[in-house]
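Before anything else, here's the structure in question.
One protein chain is absent from this view; the other protein chains keep their places.
The block that comes next holds chain A.
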Amino acid sequence: MAPLAPRSGDAVFASVERVNAELFTLTYGAIVRQLITDLEEVEEVNKQLDQMGYNIGVRLIDEFLAKSNVSRCVDFKETAEVIAKVGFKMFLGVTATVINWDAEGTSCSLVLEDNPLVDFVELPDTCQGLSYCNILSGVIRGALEMVSMKTEITWVRDMLQGDDAYELRVKLLKQVPEEYPYKDDD
C-alpha cells in the first residue's frame, strides 16, 4: 500500500474532535491559579506546568502521528516546520512561525502571535517570574523525546510579561538512535 500523503494542518484540525476553547482556556487558568495557591513558589509552579506538559506531549505524539500522516522528517528544520504548521494547528487551531535558525540548523524560535491559552488572562504583579504558558514547552519537549529528539526549550518572549509575541527557543541537544523496545526472544 502506498504511504498516505501528509495532511495540511487545516485538514487535520478539521478532522479531529473539537471543543469550545473557553473550556480549555478557563480550565488551564484555574489549574495555574490553584497551583499558585498550593505551591506558593512561582518556580515550583513553572516546574509543575512543564512536567504536566511533558506528560501530555508524550501521549499526544501518538495521536499526532496517527492523524497527520507526517512521515519521518529529513532534518530538524523540517521537524520545526511540522510542529509550527501542523502540530500547533491540529491541537490549538493556530499556527506558529519558525525564525532565527542558528548556523548549524539545530536551534530556532517558534513564534506564536495568537495563543488560545491566554485569552482572558492578565497576570497580577504577584506573579512575577511565572511562565504562564510553560505547559506548551513541556508538550513539545515530551513529544519530541518520543521521536528520539532530546531538546531544551526556553521562553524568549511572553506577551503576559509585556512582549509583542510568544517566542519559544527550541534547541536540539541530541538525536537518540531509536532503540527497539523488545528483545528478540520476548
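The rule is simple: a residue touches a chain if its C-beta (ideal position, glycine included) is under 8 Å from a C-beta of that chain, and two chains touch if they have at least 3 such contacts; residues count from 1.
The definition used in the following text is that contacts and distances are computed from a predicted model.
*Asks:* Can you pick, from "DNase I-like protein", "Mannose-1-phosphate guanyltransferase", "Trafficking protein particle complex subunit 6B" or "Ras-related protein Rab-30", the UniProt name of the chain not shown?
*Replies:* "Trafficking protein particle complex subunit 6B"
*Asks:* If the hidden chain were put back, which of A:Leu60, A:Leu144 or A:Leu172 would touch it?
*Replies:* In the full complex, the listed residue that touches the missing chain is A:Leu60.
*Asks:* Please identify which residue in A:Asp10, A:Glu81 or A:Asp119 touches the non-displayed chain.
*Replies:* The one listed residue touching the chain not shown is A:Asp119.
*Asks:* Take the complete complex as the reference. Which residues in chain A touch the chain that isn't displayed?
*Replies:* For chain A, the residues touching the absent chain are 13, 16-24, 26-28, 30-31, 33-35, 38-39, 48, 51-52, 55-56, 59-60, 63, 90-93, 116, 119.
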